[in-house]
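Every protein chain of the complex appears in place save one, which is left out.
Chain naming follows the written order as A and B, and within any one chain the residues start at number 1.
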Amino acid sequence: MGAECKCNCNQEGKLDALFAQYKGNPNGLIVVMAGIQEIHGYLPKDTLVQAAEALGVPLSDVYGVATFYAAFSLRPRGRHSVNLCLGTACYVKGAPEVQVMLEKEMGIKAGNTTEDRRFSLDLVRCLGACGIAPVMTVNGEVFPRMTAEKVSEVLAKYE
Amino acid sequence: MATVTLTIDNVKLEVEQGSTILDAAKKIGINIPTLCYMKEINVIGACRICVVEVQGARALQAACVTPVTEGMVVKTNSAVVRASRKMTLELIQSNHPQECNTCLRNNNCELQALSEAMGLKEVRFVRPAQSHKKDDIDNSSPSIVRDPRKCILCRRCVAVCEKVQGIKCISTINRGFETIVAPPFNQGLNDVNCAMCGQCTLVCPTGAITEVDDTGKVWRALDDSTKHVVVQTAPAVRVAIAEEFGMEPGTVSTGKLVAALRRLGFDSVMDTDFTADLTIIEEGNEFIKRVTEGGVLPMITSCSPGWIKYIEMYYPDLLAHLSTCKSPQQMFGALAKSFYAEKKGIDPATIYSVSIMPCTAKKFEAGRDELKDSGYQDVDVVLTTRELGRMLREIGVDWESLAEEEYDAPMGLSTGAAVIFGATGGVMEAAVRTVYEVLTKEAMPNINLTPVRGMEGIKEATLKVGDLDVKVAVAHTLGNARKLLDKIRAGEADYHFIEIMCCPGGCIGGGGQPIPTNLEVRLKRIAGIYKADEELPIRKSHENPAIKAVYEEFLVEPLGEKSHKLLHTHYVPRGVYRKPEGLPDRIPSEDHH
Partner (left out) sequence: MNFTELELLRATAKETIKLRLGEEPSDNYKYHVLVCGGTGCISIGCKNTLESLQESITKNNLQDQVKVVVTGCMGTCEMGPVITVFPEGYYYCRVQPEDADDIVSTHLMGGKIVERLCYHAADGSVQPRKNDMTFFKKQKRNALRNCGLINQTSIEEYIAMDGYKALAKALKQMTPQQVVDEVKKSGLRGRGGAGFPTGVKWQFVLDQQSDQKYIVCNGDEGDPGAFMDRSVLEDDPYSVIEAMTVGGYAVGASKGFAYIRLEYPRAIDHFNKALERSREIGLLGNNILGTDFCFDIEIRVGAGAFVCGEETALLASIEGRRGEPRPRPPFPAVSGLFNKPTIINNVESWASICPIIVNGAEWYASMGTEKSKGTKVFTLAGKITNTGLVEIPLGLTLREMVEDIGGGVPDGKAFKAAQTGGPSGGCIPAAYLDTPIDYENLAALGSIVGSGGMIIVDEGTCMVDLAKFYLGFTQDESCGKCTPCRIGTKRMLEILERITKGLGKEEDLDLLVELANSVKASALCGLGQTAPNPILSTLRYFRDEFEAHIKDKTCPAGVCKMPRKGLKS
């Protein structure tokens, strides 16, 4: 597992296929961008230029879409994606304290990636798991009833 | 036409079905205020200034987008409506720099006017966060400055760039309070696929997108006694400059313009119209040559720098269709520092060449690397009509009492054919007047080529020139240009000659013209252009004695060696987002120098 290349260069064929599928079809933009992000882990600029050319969408619109949706990232992300739910149930049950601890442990503000690219920390709006609030996920794995005390223990599991 | 009956502010009225509340209210003498609305171009209901109360609706409705329905009851003046509009305005102002006095758009700003009209007296929010910083100002482009702090996100610029010009080099970026209008990746306008046409500067209601202000450079040159400062005036400026002084659009003010420029202290005031006539001679001969010797057809005009940048970006494969003629501005520039310098016995190094243009893209054109054929930068600085207005107001020019004056020789005399370069169809009409007579050696029966005049997007005509049926097409706006270019690419265009102007209505509707420039104003300026043409004693370029003189004294012959060096150019395939592969660096590839 190399930390340096997450771009799965051998998946270029997959990208070309995606561009081919939506050639000249602006409606495919979000699908194509989701595909790019899946392959590269983020949206590299030159790939977005390719998408603009293939789909016939102005690059300004491609960028406009990329910056509209929270799921799209224009920068490489961390190896582990930590999402803290800040839905109402989580909020009233103490998610803000968990956030403070996460930011302290990682040394970054939410919405950013640690310098060693170990973690990306994002705040999300309701994971729909209000019954077990406050909730946090790491790479999709759900951690229920989080507390500030549990933070370092959970993070330690991810290298 | 089916109609609908509704009640607005207790007045019952009947309007066409499909009308909006905004349209309907006009009929009872109410102009509902708008900010983001631009008929047919930006109908998005986003700014919420035009909200009205519609009986039965849950919330206020935007008058600009809401169609009338039978029996609809509308209030445009209720307390709720007034309070809401005012609050919306207060919100906009809370995120807008309060620096009206020093803004380029001071006293010509829709936001300012609206705030005044609505009696907005204060912004009550305490230390409101601003979505932009001063650092966000984009000064990268030679033509256009973006100051996102002043942007109210009406998106009119985006709409005009997308729907009129078919480019959309700017778009809405980010979300929510952080939303901005910007080029992709927050690059500067200079670094993206901007044609520099400046239509965005015309539609911006505030000072968020403006022309680059180069008046300081011109003042410095005028103040410098070692400089010989010459100025040229584009055809479309003379029918618009008076608007800067509150006069009616389309007022022909050639003589006053000359006088005003002298008041500023220019050493020589000459006319782009002169080189427009020259363009006709060169371009007409080039056309005849292409037709008779089998060159690339259709040939396309090359006067409009926004158009040139557009084809270089989007259709680099079609660059050989462009006439190799420089634009009249650049012909003038090249001659000013050669022919004029020689004739006047002035060191061309001391000549500072200024042009007054209706156009922001001309600023870009003047800075192009290849346009230095006089051995110097051919045109040193370009001012738009608006910037000139500013300089003239600064020295207190009283437009009404200004006496008319004549242009200086040797590049001041021009014809009606040159004036009409300012309107869509004009270059074509001017060229036809000359080509016809050169080819047939007969006088043209009717020199008014009305089929190519007017605001229709694409105009076509077929003319009998001797034995030849010459098929011509005229397009204005890049959106319409694209349609013709696609036809050429597809091999479906059997035209001989195409005129393309970048801006709606041609140069009279250029991005550097006085604000407002809308359809009504454009039509008046076009009328002014044709009036000026009618009033001129000579109306055909080849009959201009000054043109004959320049060939005799200096250029020798059309398409000759000197012409090639000074009056013709080549083009640069740019690509949209990156340089295209497989094309040479310059087109036409033969070096004209």
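Note that in this section a contact is a pair of C-beta atoms (placed from the backbone, for glycine too) under 8 Å apart; a residue touches a chain by one contact, two chains touch by 3 or more.
Since the model is a prediction, treat every value here as computed from it, not as a measurement.
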Which displayed chains does the hidden chain touch?
-> A, B
Would you mind spotting which of B:Ile41, B:Val80 or B:Val296 touches the chain that isn't drawn?
-> B:Val80
Contact partner of the left-out chain, one of B:Ala24, B:Met38 or B:Ile92 = B:Ile92
Of B:Ala129, B:Ala443 or B:Ala490, the residue that touches the missing chain is B:Ala129
Who touches the missing chain here, B:Arg48, B:Lys309, B:Arg386 or B:Lys540?
-> B:Arg48
Which of B:Met38, B:Leu153, B:Ala208 or B:Leu371 sits in contact with the chain that's absent?
-> B:Leu153
Spell out, residue by residue, where the missing chain touches chain B.
-> 44-49, 51, 58-62, 65-67, 80, 83-85, 87-88, 91-92, 94-95, 124-126, 128-129, 152-153, 172, 174-179
The missing chain sits against chain A at residues 26-31, 33-34, 55, 57, 61, 64-65, 68-72, 86-93, 124-133, 135, 140, 142-144
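To be clear about the criterion, only the chains that are shown with their structure count from here on.
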When the centre of a chain is set as the mean of its C-alpha atoms, what distance in Å lies between chain A and chain B?
-> 44
Name, in rising order, each residue of chain A that touches chain B in their complex.
-> 45, 48-49, 52-53, 58-64, 67-68
Per the touch rule, the chain B residues reaching chain A in their complex are 162, 167-175, 182-185, 192-193, 576-578
